[in-house]
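Every protein chain but one is kept in place in this view of the complex.
Let's turn to chain A:
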Amino acid sequence: MATTRHRRLMRGGLALLAALWAASPHAAQRAPLPAPAGATACSGCHAPAGNGPVPGLAGRPAAEIAAAMAAFRSGERPATVMDRIAKGFSDEEARAIAEWIAAGP
């Protein structure tokens, strides 16, 4: 319950922020949305195209990325490093990252 409310609050916050940015006179020059905490680190291993052994993330739906992070965190999905990394992010943080990636920055 609290989690859902939290999520909604955060989404509301992001929407408000986006509206503020859009309202700025320099909107055209501004980034669409700042990357949420942790999001920009992913591309250190995950190339956009992802042709190699590490899967690419571009074009994947947010729900899929968030679900993968949850499964890595719980240990349900085996991994070499993603299990260790996913434990550093809450559901809310993982979802924000997933939505940012899915939006194709």
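The working rule: a residue touches a chain if its C-beta (ideal position, glycine included) is under 8 Å from a C-beta of that chain, and two chains touch if they have at least 3 such contacts; residues count from 1.
To be clear about the criterion, contacts and distances are computed from a predicted model.
Per its UniProt record, the hidden chain corresponds to "NADPH-dependent 2,4-dienoyl-CoA reductase/sulfur reductase-like enzyme" from the list "ABC transporter permease subunit", "Sarcosine oxidase subunit delta", "Na+/H+ antiporter subunit D" or "NADPH-dependent 2,4-dienoyl-CoA reductase/sulfur reductase-like enzyme". The omitted chain makes contact with chain A at the following residues, 29-32, 34-35, 37-38, 40-47, 52-54, 80-81, 84-89, 93.
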